[in-house]
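For this view, one protein chain was removed and the others were kept in their places.
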């Protein structure tokens, strides 16, 4: 992947930080399976499965820890 | 999602922090599957399954780490 | 849940901290499935399954990290 | 459990800290299933299953993070 | 493995840090199963499975926490 998609972990608000955590989680998938057509086909498998959605939320939570620490938890906002 | 749902990680008490962790965990699911009707249908799958409930509690625990650190563990309370 | 069940993360000893971590883990389940009758029925499912017990211990370990950090690891005791 | 089994997270060496992490992991199981006879019966289920052993090692790793931080990583040793 | 593949956790940008986290995740696999032919055969198993891809993204997220902390979250960039 030659494109620049992550130049900073700093975000203006916690919500943007949460959305960056989602981006990081998706990129982790995309680096492992770069074929977007395959990813598209797999979507119903997890988007309609409760445990898969919990697992997705889990990865987002881990990445949000990183983004939140980077932003010193947006304490000064 | 254009609405603002997360403007701060700071809460008055640890219990409110725990409840924010639950919100974060649910939002992680909702960003992945925004269709609330689908989410509603999936509810019995995990709400009546011991391992799914443990997995849900796991994600809450991760998010609670983040919220607790943001609040310096409510030490001054 | 209107009741106050978590007013502080500070405990007198590490063991009480571990027990608080267990409370947090159970509350994570209970917020997701508030029906105590359902929870009671599900108990044999995980209490007699080795992997489910490991998963329960896993969530406790995560919450214990939070409680231990809040108490500065009870270093001054 | 009225007995005192955890009075400190401080250990003399990293290895003792790792062993304390194992104790914490087992206690997490035991608080969930206090019946030692049941636990004894379940032992073959996980002790002979590769994924269960990895899961056990995972919980130990989480608890070791806590114990290692408590001991400031035994840096002065 | 006698070759040097990890001489520093410091990277110029967060994106390079994320890519290092991917390298660490793959090395964790490769140390456990060094036979590249076996790894090649297993690829379709996880690259076409939604839950396996989420699990891969999970490990990357953990390693990214480490790399991000090492780089002080690239805050000065």
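Should a chain be cited, it is by its letter among A, B, C, D and E, assigned in written order, with residues numbered from 1 in that chain.
The criterion applied here is as follows: contacts are C-beta pairs under 8 Å (C-beta built on N, C-alpha and C of every residue); 3 or more make two chains touch, one makes a residue touch a chain.
Keep in mind it's a predicted model, so treat the numbers as computed, not measured.
Enquirer: What shown chains come into contact with the chain that's not displayed?
Expert: Touched by the chain not displayed, across the whole complex: D, E.
Enquirer: If the hidden chain were put back, which of D:24, D:42 or D:55 would touch it?
Expert: Answer from the full complex: D:55 touches the omitted chain.
Enquirer: State which residues belonging to chain E touch the missing partner chain.
Expert: Residues of chain E in touch with the missing chain: 4-10, 24-29, 31-33, 38-39, 42-43, 45-46, 51-52, 55-56, 58-59, 62-63, 65-66, 69-70.
Enquirer: Which chain D residues would touch the chain omitted from the figure, given the whole complex?
Expert: 13-15, 18-19, 22, 46-51, 53-58, 60-62, 64-65, 68-69, 73-75, 77
One rule holds in what follows: only the chains that are shown with their structure count from here on.
Enquirer: Just how many steps, at minimum, does a route from chain C to chain E need if it may pass only between touching chains?
Expert: 3
Enquirer: Can you work out the rotation angle that lays chain B over chain C using Cα coordinates, in steps of 5 degrees?
Expert: To bring chain B onto chain C, one rotates by 60 degrees.
Enquirer: Report the chain whose mean Cα position is at the greatest distance from that of chain D.
Expert: A
Enquirer: Could you tell me the distance, in whole angstrom, between the mean C-alpha positions of chain A and chain D?
Expert: About 31 Å, centre to centre.
Enquirer: With chain centres taken as the means of their Cα atoms, state the distance from chain A to chain C in Å.
Expert: The mean C-alpha positions of chain A and chain C differ by 27 Å.
Enquirer: Please compute the C-alpha centroid of chain C, do the same for chain D, then give the distance between them in whole Å.
Expert: That pair's centroid distance is 16 Å.
Enquirer: Which residues does chain A have that touch at least 2 chains other than itself?
Expert: 46, 51, 55-56, 58, 62, 65, 69
Enquirer: Using the definition of touching given at the top, classify the network of chains in this structure as line, ring, star, complete or other.
Expert: line
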